Structures are given as structure tokens and as C-alpha cells.
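Structure first, then comments.
Missing here is one protein chain; the remaining ones are kept as they sit in the complex.
Just so it is clear, A, B and C label the chains in written order, and each chain counts residues from 1 on its own.
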Amino acid sequence: MRSAFWRVLGLASCLAVANFLAPPAPAQEKDKVFKLGIVTFTSGPGAESFGTPGWNAAKRLIEAFNRGGELPAPYDKIGFGGRKVEVSVIDESGGTTKQVQELRNAFDRDNFDAIIGYISSSNCLAAAPVAEEMKKLLILFDCGTPRIFEDREYQYVFRNSSHATMDNVAIVRYLQKRKIKLATAAGINPDYAYGRDNWKDFIQSLQKVLGTKTGSELWPKFGAGQYGTEISALLQTNPSIIHTSLWGGDLQAFILQAAPRGLFKNRLVAIMAGDHVLHPLGKRMPEGVIIGARGVGGPFAKQSALNDWLVASTQKHEPGVLPSQAHYRMTQSVLGLKSAVEKAMAANGNKRPTTEQIAAALRGLEWDTPSGKIKMALGNGHQAIQANAIGVTKWDQKLNRMIVTDVEVFAAECVNPPAGIKSEDWIAQGFPGAKCD
Amino acid sequence: MSSRYAIPLLAALTLVILVVLGKLLPAWCVFLLVTAFAKGLAALGLVLIIRSGLLSFGQGLFYCAGGYGAGLFMLWGGVHDAALLVLAGGLVALVLGAVIAPLLAGYRSIFFATLTLALSMLAHGALTKADFLGGSDGLNLRPPSFIGFQPANSTESVYALYVFACILVVVFSLACRVHFNSVRGLLSLAVRDNEIRVEYLGSSVRRVISENFTAAAFLGGIGGALNAIAVAHIDPELAFWTTSGEFVFVAILSGYLSVAAVFASSIALEFIRSFSSQYFPNAWQMSLGIFMLASILFLPNGIGGLLQRRKKRMKGNKPA
Amino acid sequence: MQLASTILIDGLIDASWIFIVAVGLTLIFGVLNILNIAHGNFYAIGAYVAANAVGIYYSGSNPPMLGLLAMTGAALAAAIVLGPLLERGLLRFFYHRDEIVLVLVTYALFLILEDATKLIWGVNPYYAYEPYSLFGNVNVGRMNYVGYDFFLIGLAVFIGIVLWLGLNRTRSGKVVLAVIHDREMSSAAGVNVTKIFVIAFTIGVFLAALAGAFTAPKISVQPGLAVMVVLLSFAVVVIGGLGSIEGAAIASLIVGLSRALAIHLAPWAELFIVYLVMAMMLAVRPQGIFAPTALRKI
Partner (left out) sequence: MSVVLEARNLNKSFGSVVAANDINVTVNRAERLGLIGTNGAGKTTFVNIVTGYIKPDSGAITLEGRDITACEPRVITKEGVCRSFQVPQLFLTLTTAQNLAVAIGIAQGQAFSPYATIDDAMAEAIDALLERFRLGDYRDQTVSELPGGVRKLIDIAVAVTRKPKVLLLDEPTSGVAAEQKFALMDIIMSALDSDVTVLFVEHDMDIVSRYAQRVLAFYDGRIIADDLPQAVLENQTVKMHITGTAG
């Protein structure tokens, strides 16, 4: 018995000490660089559509910053305010317990100055209070749930892109603006919180604005891959519009299986986050599908020096690939952080700012990105709002790729709730305070 | 020293050492130990079932029940004391276990394993659908207090959590150790070895299995509640089959002979995972898989078997 | 009426796919007594190699129909490489261990192959869409189907019959059945169990890879495929009775039809319908529909 206990304690302390001794870099070097961690899916179902594009975008951006002068002003300074940035990736797979462990390790063991990350809403929810408790800077980049800044206040946690409410509100506004009459609406959404929230936002907005009746609601399992029966059910009920928040491999499989069966003919299909499958599917993506890109990015991006840089850098490293929502949302996040660090530095007499100073600088900040201006308008200046665009897919013979036409862009204040009201209530009350040109 | 006091004394000593060790280690490491302890407690429960010759692939169900039990007790009941929360989580799992146990006690081997798996996947599905519990996104918990003590900062709260976890681990290890040595403990092994003889001695195999399963559920709930408090978040993933798979791995790696080995395995798993995430971000699952294969291959009786063998050899070498 | 026939056809299409996916798992369990969690990885690998093969095949001007053979060939090649390698190089070291330990071994294998697949093929999607349009479209009543899905029904029936005949009507098949029934006895009777194990495992891997290969035209082949099919196959194999080909066929029908029923009539239940069927089935018939019953001798 005794030896057992000792041995175990020995093992534990050996492991611990080994860990303890290994990582810390010399203090001097630590001061010079800004250590940035990116948490994103590098494995599993999220890797292809959002995880890897997000990480690629961050990596290239940081590389460009470190070389300096590659991006247009105001992003032409080296690194973050002259400080080189060291960036590394952490896999988001493995569940919330693992993510909380890894976040603690990242701040406490690996001394990251800031973390940008999380695609999964449950990981965002779990990670945010940890960063807050540790008083470390965390910027959420992709997850959709509005709950994070609506449920509590944060000092150290930000989301440099909008939450998911506008993705669906914008589609409904689009239908309204284009005066499309719809008798019934059906939904096919993945059966987990993200899919359920999206459908709820969509159908409630639709009922408020157009008074459309609800048709069938289908709830395939996340990662199901087989949609034959769902497609039959949709054909059977024959709704005027089908809404979906499927994404990644699921969305591609759905489209590949639905298109040959004529699901996209004679009715509207609205894919709230559809831009990221345009490039991989190419010609197999049907025409006439209403899509959004969770912001004015991807095929909706307006010509600007910043956007030109993003497109050029993406195509240089991934020939033939056009940047999509994950690239844009990551770019937004990194640019926001850079702006905040540099603003805080200027306020601090060009000395290295503290985490608190960076957070103060980021709070309520506005900055330019390839997807337009981002404003930290909600959650006491911690939650961004941004404009959104909706359009319809069309094959462009000349460019030999799918483009979007009939685009409508909605101002950030038009499709996002104002400060102080929960998204749910905002929709339920009929969008009070919305400012649409 | 009488052998009667040897084990409690050793437990007290271990607690002191662990508590001191926690002061010396960095906070991230201490936190990793807390989560390892939480998983270890659930795996310890699984060991109880394994000792009666069965293996549950649904221990995550109780880990999840404990987590939600503690979490909802905090969010709805307004209770913030860690001890009460963990107790609540344990009791919720205990009740659930006690209800399910008699239904499962007639199943053996792979059927027992798959049925427990199916039940925990059903719970996973149900929680994913439960919008009022946050669905798949789950719920955030608030920071706990520890018998009136409210930690002021991150380091303090991690350490308080760690001391609390150490107490749980030592208390339940002690309870299990004493139980393993008891007649009832032997009866579990007897069921595993030969159910027919147990029945022909006038004892009920179903009862042994039901009790062990319920006790395992309780420990799973305690572990789950501890994890919930530590991570401050609960979601249906806790009942997913991969969570249960981890407990199975820890339990198999530790073997059924030693309580300490359960926590050693759990700690080893967490550190290996953490290291491989750090050094091989693109192949951490592979490193974990290789570690699992190697440990199954080279430690056929688990870490506990290793300890036991050493002990035996030492005993054998003693001069007569 | 239309609804009933739609549910039936959807259920059948789903069932055939499920059967192709799960039958290899039940074969491996029957012969080797391994509940193989890595089954999904073989499925994923099958999808990847088929996508590669389709990509190469259709870039030339080859007869379109024979693309199906290219997919089969790719799956076969993957199985011939992986089957013997994993059975001889890994699994056999664990045969004397408890069956639960073997489950854990395949879980480790699952983790390893998951990353290995990603390291080989990366995270970008692969497509094998050409074969999906080979059979055109079929109208049943007002409902429009893709002919390829009916081809899959045929394929499932074909695989089922070949396996059944192979096991019940050939000499070597009967030997395999004998091994399924009583491993020690057949070993004592001079059956080369080692050889049977290698062959059965390889066939199991081939069936999984084949399932992946023929699913590839309908999906985007990318990370995360494996984990999706593991639990589904488990459920089917458990419902049908571990190790029973007939059971797997019936269970696939049950699961396929209950899924179709759920999606058409109670879509909210789709998420857990499979586990519900599985739990209910286990409660009623713990050994599955078809399972050899063992009575312990004292």
C-alpha cells in the first residue's frame, strides 16, 4: 500500500516538475514578442470549413505584420506596435473540459498575451469566464450564440465579430426588401444549439415581418451526412422557402444530394452561412440560392485595399481559393487586436501596454477590415456589430466560378439589436430601434 | 503500528503531501490535477463495476448527471458551497443509478456495455434537445465558495478547488480501499469469478451488481460535479460516448487492484493529452492513441498490477 | 399513400446504406470477437481512396460505368494493405485479453487513424461526384429520386447474398461459421484460425472501405467522417445480434425504416431514434434478433 501511494505521488510530481521546467522563455525575449494563441478546429468536422481557413488567415496576417509594411495603413506597422508577434495554434477538438484546461495552460504555462479563438459556442461559453477570472485577454472569433455578452458582463473577453442574430434577420430583411411572397417556410437545421437558435431567429423574424406560416422543421443530427429522407420530406411538404444553417461537410452533402432531386428548383432555399461552400462545390452549387456570409465578406466583400490584400494573400498560398467567412472573421479579430494594442501603446507613451490597457482600448473600438467597419457596440463595448449582406448565387462563365447577384447590404444597426436588449426579445418585439437606411 | 490504523494514517499523510504539493506547483498544473481527479473519481466508480466482472460504457451518463445535478443546484437552487454542490451531484447520480441498476443487472459482457452506452447516448440526445438547459451549448456556472471561503482571485480559487478535490479523492479512496478489503469487496470479485457459486452460497448476484453499479453512479456523479465546478460549465458532451471511453481507458490502465493507480492513470492521461496538444497540435489524438496502445500492451494488469507485482516480489524476497 | 410509399423507399435506401456500413463490423465481431471502433476509420479511408480513384479515373476518357469498379478496386486495395497489417501487426497481440480491452485497443486505433487520415489527405474536401449521376433520376409517384440510391439498394442486397452464400454454401465459409460458433473447438479440430482471422478481418475492412467508397459520391469527403458511422454501425450490430449477417440485415431495415418514420412524422426525434430503438431492442431481446445462445455447463 505504502509503496503504491508514494509511487503515484512520485509520478505525479515528476510529470508536474517536468512540465514546470520545460516551457518558460527568457523574460527578456518574452517582453519583446507578443505571444498570440489561436484556438480553432484543426481536426474533426469543423476543420475543413472554418478551422483551417481561420488559422491560415491568422498565420498569414501575422507573418505579414512581422515583415511589416505589407498591409495598407493603418495596419502597416511591424507586428503589434513594433513588437513582433509569435503565433501558434491549439486544436479546438476534445470538449469543453479540455478547452478550459488548454486555455489555462495557454495563459499560465505558455504565457500567451492574448488568445483569439473558438468556433463552437459551447467552447466560447466555457472559455469566456475562465479568461475573465484569470484577467487575460480573450477574443472570440466565430461562435454564434448571443448568450455570451447578454448573460453577463466581461472586462477581458471580446467578440470582434457579430453574433448570429443578424445572419437570420438579414435574410428576412432581404426577403422583405425584394418583396418576395412566401406561403410556408420549412427548416432543415442541425440538431444542436446553433441550428436550433438559427431556426428560432429565422422563423420568428419571418413571422414578424412577412407573416409566413411554419411548415416542417427537420432536425438532422450534426454530422449525419445522409439527407435522402429529409429531402423527401421537404419535397413532400413543398414549402415556399427552405431555411438551413447546415454548414461544412454537412451542408455540402445536403446540397450534393438535394440538387439532383430538384429541391432547388421552383422554390427558394436560404443558406444563412453558405459562402464557404461556393468554392469547394464549384459548379455543383445550384444557382438562385439565397446565401449569407455572416458579414460583408467572401463573395460580398467590397473592393478595398484591405480586401485586395486578403484575396491576394489567400490566393497566393491556396491557389484558386477565395477567402470565405472564417478568413474574414479571423482577419477582423486580428486587426481589431492589433488596433487595440497600438492604441493602448500610444496612450501609454509608446510603452508596452498592460492587458487592462489593451482591453480598455478595444472596448467600444471601431476599425476597418476587409469586411467593412467593425463597431464594438454591444455588451458594454465588448461585442461587435457589423453590416451583413445577402445575395443569390449565380454561375459566372467568365470568372468560371459561382458569384452572388442581387446583393443587398444591410447596415450593422439594421440587423443587430441595439445595446441593452437581448436578441431574442429584440426579434420578439419587432426589432425596436433598428436603423435601416 | 496496528494495521487497522495504517490505511487511514496513510490517507491523512497523502492528503497533507498533496496539499503541500499544490502550493509548489503552478496553477495550470494544479488545475489539470483537479480535472484528473474528477475523471479519476468517475473511473474509480467504474473500477467498482469492473470488480464485479462487468464494464460499463456509459459511466459518462453519471458524470453528466452529477455535473448537471450540481450545476442546476447552483443555478436554480442558489447554492454555491462546493461541498453541498458535489453532494447534490453525487446524490442525483446515485438516484439515477439506483433506478437503472436493477434493469441492467441481468445483462453481461458486451450487452451490458452496449446497453449502458445506449442509455448514456439517449441522455446526451435528450440534453441536446433540452433548450431550457442550454441545449448542446450547455450552461455556465458561477464560482463556488468553499465552506464560507470565497476565493478572491484566480490562483486562490484554483488552489481552493484543488484542496477540495484532494479531500474528495482521499476520502473516497479511503472508503474504496477499506471496501476492497472487506467481505463485501471480496463478494464483488467472487461474482466476477463465478456467479453460479455466489448464487449457490445463497447470495444474490443481481444485488451485488446493482449495488456496485449504484455506488459507481454515485462516484461518477461526484466526479462529474467536481468537474462541473472546476470547469464552471456543463454541456451534454459529458454524456457522450468518448467521455465514457476515457473512463474505461483510465480504469483498464489502472487495473482493479489499487485505488492509487486509478488516480495515477487519470493524471497520466491528462498530462499526456496536454503535452501532446502542446507539442503535436496536429497529431495529439495519434499520440494519445499510441500511448493507450503501449500502456495496454506493456502493462497487461494495469498500473495497479505493476504495483501489486512489485509488492509481491518484495514480500517473496523477505528472508524467512 | 404517397407518404407511405415515400417512407418505405426512404427507409429502404437508408437501410441499404446502413447495412453496407455495418455488415463488416458484425463480421469482424463474429469471427474475431472484436467490437471494432476503428470501423469508421476504414469507412473514411475507403471514401478518401475512392475519391482519389474517381478523380483519376474520370479525368481520362474512360467508360463512365466502370468508374464503379475503380471505386471498388480502391476500397479493395486499401483493405488488402490495412487488413493484414493491422491484424497481424497489432490486434493479434491482444487476442488473449478481455474483449473490453480489445474495444479499447480499437479505440486507440481510432484515434491514431483519425490523425493519420488527416496527415495523409489534409483537411480540404475531396469529391467523387461523377458516379452519383450515372443512373440518372427515377420518379416514384410525385417523388423524384436519384438512381444511384436504388443502385445502392441493389449493392446492399448483392453484398448480403454474396456474404450469406459465401458463409453458408462454401467450404471455407462453413469453416468461418464454425469459428464464429466455437473458436476453441474449431482450433482443436485443426482449423487454421490465424488464417481465418486475417481473411475475415480484411474482408471486414474491405466492407467498411466499400461503404465509404460508395458513399463518397454523395458527400464531401473531409475530416470527421469516421466518428459519424461508428455509433450507427454499433447500434445496428447490437440490434441485429453480434456476429449475425442476417441480424445486421434486419436491424438495418428496422433502423432505416424507423429513421424514415421519425423524419417524416416526428422529426424532432431523429437525433436519438437509433439509440431509442437500440435500448428498446436490448431490453426485449438482449442478445439481439439473431444471436447464438450459450448455456453454461456446470
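The working rule: contacts are C-beta pairs under 8 Å (C-beta built on N, C-alpha and C of every residue); 3 or more make two chains touch, one makes a residue touch a chain.
Just so you know, these numbers come straight off a predicted model, no measurement behind them.
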Touching residue (missing chain; options B:L115, B:A190 or B:I234): B:A190
Among B:V79, B:A98 or B:V178, residue touching the chain not depicted: B:V178
Absent chain, residues of chain B that touch it: 178-179, 181-184, 186-187, 189-190, 192-194, 196-204, 207, 211
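In this section, only the chains that are shown with their structure count from here on.
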Where chain A and chain C are represented by their mean Cα positions, the distance between them in whole Å: 36
Averaged-CA centre spacing for the pair chain C and chain B, given as whole angstrom: 34
Overlap residues in chain A, where contacts from two or more other chains coincide: 42-43, 191
Junction residues of chain C, two or more chains touched: 114-115, 118, 268, 271
Residue numbers on chain A that touch chain B, as the complex places them: 1-5, 7-9, 11-13, 15-16, 19-20, 23, 42-43, 88-91, 93-98, 100-102, 104-105, 107-110, 121-122, 125-126, 128-130, 133-135, 145, 147, 151-152, 191-194, 196
Chain A-touching residues of chain B, taken from the complex the two chains share: 6-7, 10, 14, 17-18, 21, 25-29, 31-33, 35, 128-129, 131, 134-138, 140, 143, 153-154, 157-158, 177, 227, 230-233, 235, 237, 240, 242-243, 258, 260-261, 263-264, 267-268, 270-271, 273-275, 277-278, 281-282, 284-285, 304, 307, 310-311, 314
Touch list for chain C against partner chain B, complex: 35, 90, 93-94, 97, 99-101, 103-105, 107-112, 114-116, 118-119, 231, 234-235, 238, 242, 268, 271-272, 275-276, 278-279, 282-283, 286-287, 296, 298
